[in-house]
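The structure appears right after this line, and notes come after that.
For this depiction, one protein chain was excluded, whereas all remaining protein chains were kept in their positions.
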Amino acid sequence: MTQRLTMENLRKWVPLFVLIGLVLFFTAVNPNFLSLRNFARIAISSSPALMVATGVTFVILMGSIDLSMEGTIAVCAVLFALMLNALGGSLSGAGWLAIPGALLIGAVLGAVNGLIHVKLKIPSFMASLSLGFVGIGLSLLITGGDRILIEDPIFRSLLTVRVGGFPLMAWAALACLLIAWFIQDDTTVGRNFYAVGGGEDLARASGLNTGRLRVTGFIVAGIFYALGAIFAVARLGIAETETGQNFMFVSITSVVVGGTSLSGGSGGVWNTLVGVLIVNVIGNGMVVVGLPDYFQDGVLGLLVIAAVYLSTDRRSLFFVK
Amino acid sequence: MVGVTDIKFLSPENLLNLATDVVPLLIMAVGMTLVIYIGSIDLSSQSVANMATVLATVTLPVAGAASALVVMAAGLLFGAVSGIVTTRLKVPSFIATLAVGGIALSVAQYVSGQQALHMDAGQRNHAFGWMQGSTAGIPHELVLALVIVGVAWFIQNRMTAGRVLKAIGTGEPVAVASGIRVERYKILAFALSGMFAAIAGLMFSVKLSGGSPTLAEGFLLPAIVAVLVGGTPLTGGVGGVMNTLIGTMIVAVVRASMLYLNIPATGQQIFFGLVLIVAIATTIDRSKMRIVK
Amino acid sequence: GRQAAAATSPDPKICWSYRDRTNPFWNSIVAGGEAFVRSLGRQSGDLINLINGGSSEKSLSDIQSLLSRYGSGVALAVDPNDMPNCRPVVEAVSHAGAYVSTIWNKTDDLHPWDFGDNYVSHMTWSDVGPSEQTARVLFDAMGGKGGVVHLGGIASNNPAIERQQGFKNALKAYPNIQLLAIQAADWDTQKANQVMSGFLTRYGDAIKGVHCASDTMAYGVIEALRAEGIENMPVVSYDGNPQAIEMIAKGKLLATVFTNAYWAGGITASLAYYAATGAFKPSAEPREHREFYGPTAVITTKDAQEFKTKYIDTNPEYNWKDFWSLAKGPIRYKS
């Protein structure tokens, strides 16, 4: 019995082992990989992705899916930049209001998404996909296709100032992850996400207002997308419709690679952290080892399959969709 | 709505054109339907189609019309790999097909030498010229597409394979406990989806007389949307290829209607998204979905 | 069909079909197109926009829908998105008796003069030369020695191929410049950022300069460098976006190439329009008026400020009937 228990405990850590294995592999090919400076680089590219993936983790835990992130990020990024610039252009002044403002916008978009899904009874895949189009369109309408630059050195210090070798952005993302962890493990809402993911009809029969819970999940996700948008803007100093690009597949891949099941009810934000790191380590590692670019898509595919294969507990899975 | 705004929109000729234009999309969506019908998804279709355009262009001078077979076999193979990865390695199809799509893309880039290739007009017409023609005003492409849809419909509704796919979509454990070799059929569904994607790529490449690793870019989301708007939910077991036929037409009409309604450039995405929400809200059959996830 | 009897129409619809609105290059194209439309006394909104989002399939079917709505009364300016897509677009247009001018993507075997009047013109840019020039600017700034990396566009795109070629040509003249790596970053700012940080790990201090195939990628590169506290690495790019020119003026970027997308957007629409109205007869024009290179100008720190006031802060007034004034000669094919 104890032996089985330790085996089960080991299982939980497999994604982490995969991550360590990848790091060792890339290091073996190019020792430069294993350096604080490179880890800081990976942290920079991971920070926005981590926020987005964390947001969608909550939705996936409920057994739904959210594909609206690219649109939400675009709108949040663009409006954040506009607000910041309109409010004096610096976080040291009234500009800081742009941060809560962006989070609010993320929450509103999440709420709209959730309400369309719940009230119109449209599967989340479709509702969020459509809303993603609307979001991209919205940001296009706002910017007319232009880019908005943010010069504020205080805001850009998220990228440029380092503490312990890592940029502020990485620490901020870590702090947000801890909040997400708290929401997931210690709040009623967080626990109820697991309940809905474990069996929505059962949860409803137990008296949960699953509709409201779903909407809450999408709102939480929206707020994290807004955080992702802010970090993405901090990384490049540019807010534009393209800011959201590529986040959809990358974030969901990260969530799954980390070991959270798409059918809901299992996994969590720490898994997502590991997943995001795995995906970004692969992305960085392929460049660092000098893999020809035409092979990169394929190798990424193979490595992702391997990672998911290793980190899923097949004994508990009879059927995979 | 669009028809009212401009009566020309509903002319038979116009509708026929509209239908012909979306033939490759339709074929890809039909393949996708089989996979969604079993409750999975295929995100590799677009990359497989990209690869198909490259392979078709590269093999045409050597193989002539037989290049179609090469392309279809390649699609079948990549689809089957997705199926095997999902069933045997238990990697969710969302990820498995995305990853296999990456591999297909790498193949396309490698084979094409990262360049756009074009077909020799003579060779193309010799091998596939018949595809581009039309009889009695009806384009052969459209006929071919309808035949393919018809075959898929027959498989789905009248053949054991189709019944098994439905059983997998509605209750996979039951299918297993009924002694059905579920894995084989799942692999079959993915393989067929890959093949349909390859056919879509092939037809597109013949239409455009060339191939490139990005030629079929932009197929994936419309294909998925067509399936879902048609009324085959991601949970599987409901809907089918006829729904997808309708769904594809909806996508085509929505796209064309932007032009007829003079939607300004910056508003097109918003319009598309909102119309999709309305379309799906009106088309889905909620009575067959116990839980909307 | 109708292509022989090239019917003209007094008031054709003017349409631009292009990739997306989120890219500065295409924004300038559209701005030029709108300026041309206004020159006719119409509203900017009268320009029909067909956005294909990188999908050849959508590009083609949108154009088909356009043709089935307006028939021959269409003047279309288009980037067909991928080279193979050009033929079916042109065939559809000439079948409908409408008029089309293309830019960028066209296969070498396809020529306007094979379609009578309906395929009015094709414009592209010869990127090899300018790209070589920016590379030289870069190498000179590096003092003629040290390691360099190149970030390219989507590998199968024609401009990506040419810009890389120009870069390689320049390398030949600088034996002490060491080519470290070439990688596609798909015209994408974020991807370029990621690739550049990968390069920094791989090559570290060996990198002394960066050659980018577009401005958008250069932004990502510069931010990747900035994150490391590297502020004065020489970087050159391509396209001449307002932001890039601003950066050159501030010394953050060394050089870019201005392709005058504004003019291209206007003149391409203009060619199609005036051919459609019968103001000129394309088939009567010499071949270098039907296939020609667009203007390019290398912008460096020296001329950035002047250039900015002339082209960025305001747009010059162009005479849209003066079709070929900025053209850079007939297109030369490799074979």
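Residue numbering begins at 1 within each chain, and the chains themselves are lettered A, B and C in the order written.
One rule holds in what follows: contacts are C-beta pairs under 8 Å (C-beta built on N, C-alpha and C of every residue); 3 or more make two chains touch, one makes a residue touch a chain.
Everything below uses one rule, namely that contacts and distances are computed from a predicted model.
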Report task. One chain of this complex is missing from the view, so tell me which of "Pyruvate dehydrogenase E1 component alpha subunit", "2-oxoglutarate oxidoreductase subunit KorA", "ABC transporter ATP-binding protein" or "Modular FeS cluster scaffolding protein NifU" is its UniProt name. Result -> "ABC transporter ATP-binding protein"
Requested in this report: Would you list the chains present here that the left-out chain is in contact with?
Outcome: A, B
**Report entry** Contact residue for the chain not shown (choose from A:Ile65, A:Met126, A:Leu158 or A:Ala195)
**Finding:** A:Ala195
Report task. Could you tell me which of B:Ser11, B:Ser178 or B:Asn262 touches the chain that is not displayed? Result -> B:Ser178
Query raised in the report: So which of B:Pro222, B:Gly237 or B:Gly273 would be touching the chain we can't see?
Result: B:Gly237
Report task. Based on the whole complex, identify which of A:Leu24, A:Ala86, A:Ile154 or A:Ala205 touches the chain you can't see. Result -> A:Ala205
Query raised in the report: Residues on chain A that touch the omitted chain in the whole complex?
Result: 182, 186-188, 191-192, 194-195, 197-199, 202-209, 265-266
Report summary line: Against the hidden chain, chain B presents residues 158-161, 163-164, 166-167, 169-171, 173-181, 237-238, 288, 290
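Methods note: only the chains that are shown with their structure count from here on.
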Query - Selected pair, greater C-beta contact count between A-C and A-B - result: A-B
Query - Centre distance in Å when chain B and chain C are each reduced to the mean of their C-alpha atoms - result: 32
Query raised in the report: Between chain A and chain B, what is the gap in Å from one C-alpha centre to the other?
Result: 29
Query raised in the report: Which whole number of Å gives the spacing of the CA centres of chain A and chain C?
Result: 34
Report task. At least two other chains touched by the same residue of chain C: list those residues. Result -> 21, 30, 155, 184
Requested in this report: Would you give the residues of chain A that are in contact with at least 2 other chains, written as numbers and ranges?
Outcome: 140, 144-145, 294
Query raised in the report: Where on chain B does chain A make contact in their complex?
Result: 38-40, 43, 47, 85-87, 89-96, 98-103, 105-107, 109-110, 114, 172-173, 176, 221, 224-225, 228-229, 233-236, 266-274, 276-277, 280-281, 284, 286, 289-293
Query - Touching residues (chain side chain A, partner chain C) in the complex - result: 30, 32-33, 35, 37-38, 41, 44-45, 140, 144-147, 149, 159-160, 167, 232, 235-238, 240-242, 245-246, 283-284, 286-290, 293-294
Report summary line: The chain A residues in contact with chain B across the complex are 62-65, 71, 116-118, 120-127, 129-138, 140-141, 144-145, 200-201, 249, 252-253, 256-257, 261-262, 264, 294-302, 304-305, 308-309, 312, 314, 317-321
